[in-house]
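Left out: one protein chain. Kept in place: all the others.
This part shows subunit A:
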């Protein structure tokens, strides 16, 4: 029989609630909590359960992942399951984080489940099967059932259907399929047209992604008194990358003091962006984050003053949702310092 391992948080691991959210990862033989429900119909033996506090995973992600991967080393495993996480944000992100790490390290299929409102969905749906789960824990039985159904297909090496059919969040992969009922395009076309003409609801076969256009801000009236800030997606960071910003698909950003700096020096700053040749930016970080030019322009009185920090993340592969969240986190700092304008340097 094939073997599977389950990841759950401190609450479902029956360690405790919020007060136990710092619980360090632990691996137990057999099934704990939801594991018992999984074991009923899973076509694999659920050999171990890993329990980890949500806060521990959230605040010490690298350490938590390292500990868990070490625990899994040498264990027989055909499938790794996490959750279901419902709408619990930290738990969802934890499930996504550990699933992604396990998939990368051991190459085994991973399955988790979250509610559509869980931020973990947007962060991880492209990396794994995340089933569309309920919002509260009372949906446990239903969510586990849906997870087991997909898990068993994976274990039995059956073909996995498209997202809507199987109930997982689309992973951004569009593939052609043959329609079972064999309805030709001409018939689908007439059907769609009649519905559209008659004002009935219809379903396009090519959903157009919603474009989120941001209106261009009004021009700054008096540049000579304006306070200007510098933000970049070019990945310029202090050489030790203190905020551990990822080189691609970033979820983290940094804020670095440039209050007394005339220019960013090579050797002190570099780029960690994996989407372009870093040679020029490493030789002179100002080509992406032009602190040097801004200091000169300020002295010349072209603009009023420079916000004493620059903000940096990596744009390559970063999802729009993540980028939006990071911006929302950065904006309060700019507002607090009464910044009038931002120079947004992309690459």
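Operating definition for what follows: a residue touches a chain if its C-beta (ideal position, glycine included) is under 8 Å from a C-beta of that chain, and two chains touch if they have at least 3 such contacts; residues count from 1.
In this text, contacts and distances are computed from a predicted model.
Novice: The chain dropped from view, which UniProt name applies: "Transport permease protein", "Proline dehydrogenase", "Glycine/sarcosine/betaine reductase component B subunit" or "ABC transporter ATP-binding protein"?
Specialist: Listed in its UniProt record, the absent chain's protein name reads "Glycine/sarcosine/betaine reductase component B subunit".
Novice: Hey, which of A:136, A:189, A:280 or A:293 is the one touching the hidden chain?
Specialist: Among A:136, A:189, A:280 or A:293, only A:189 touches the chain that is not shown.
Novice: Using the touch definition from the top, which of A:27, A:108 or A:160 touches the missing chain?
Specialist: Only one of A:27, A:108 or A:160 touches the chain omitted from view, namely A:160.
Novice: When the complex is taken as a whole, what residues of subunit A touch the one chain not shown?
Specialist: 160-165, 170-179, 182-190, 192-194, 196-198, 202, 204-206, 208-211
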